[in-house]
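Only one protein chain is missing from this complex, and each of the others stays in its spot.
So, chain A:
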Amino acid sequence: MNGNDERRAEVRSYLVGYAGAIVMTGVAFAIVQWPIASPKLTFAAVLTLAFTQIVLQFRCFLHISLRRSARDDLQLILFSTLVVALMVGGTLVILLNLRERMM
């Protein structure tokens, strides 16, 4: 693969990511504006779309993949996810517990 091909593949990846991100955001807004399902189901759908978009952006914009060259970055992202989950989850557990005991 020469430099030109590589560049084209890169541009394609950005375009795919961009289109995907726009579609997913649009769909999320649309199902809230024109509800077709119960609020609970809509909420779940929005969350799913958001999560998918995160993965898509990592893949297309930040070039995170399972390839060896991107392994370091992937590890950092997983580590970050773990730490943020610990901090946010721990906070929720602690403060909801306090709320329960005080209310």
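As a convention for this text, contacts are C-beta pairs under 8 Å (C-beta built on N, C-alpha and C of every residue); 3 or more make two chains touch, one makes a residue touch a chain; residues count from 1.
One rule holds in what follows: contacts and distances are computed from a predicted model.
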Expected UniProt protein name for the omitted chain (select from "Cbb3-type cytochrome c oxidase subunit I", "Peptide O-xylosyltransferase", "ABC transporter permease" or "Paraquat-inducible protein A") would be "Cbb3-type cytochrome c oxidase subunit I"
Among A:Val11, A:Ala44 or A:Ile94, contact with the omitted chain is made only by A:Ile94
Which residue numbers on chain A touch the omitted chain? 72, 76, 79-80, 82-84, 86-87, 90-91, 93-95, 97-98, 101-102
